[in-house]
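Only one protein chain is missing; all other protein chains are in place.
Let's turn to chain A:
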Amino acid sequence: MKQCIACGMPMRKVDDYPLGDTTKNYCKYCARANGSMQSYDEKLASMTEFIIRTQGLDAHVAQKSAAFMISKLPAWKRGSDD
């Protein structure tokens, strides 16, 4: 089973992949409408929005937390870590 490199979600079904393309290593939530992977800024914005919508956190706190989570994922890991 593959794990989305951009958000960490496991991808089990064809439906988890962008436009059902199982050769991709990122999930449908991390893809744009055309199936290409979202940029860092787009991912940061959508994850911030998700935290606010589901946990009701302050916008600034949500953005800081989203940036922290994203920094731990393979697609966005900074050089300092390896």
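Just so it is clear, a residue touches a chain if its C-beta (ideal position, glycine included) is under 8 Å from a C-beta of that chain, and two chains touch if they have at least 3 such contacts; residues count from 1.
Just so it is clear, contacts and distances are computed from a predicted model.
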Discussion item. So one subunit is absent here. Using its UniProt record, which name fits best from "TetR/AcrR family transcriptional regulator", "ABC transporter permease", "NADH-quinone oxidoreductase subunit H" or "Spermidine/putrescine import ATP-binding protein PotA"?
Written reply: "TetR/AcrR family transcriptional regulator"
Discussion item. Tell me which stretches of chain A touch the chain missing from the display.
Written reply: 8-10, 12-13, 47, 50-51, 53-57, 64-65, 68-69, 72
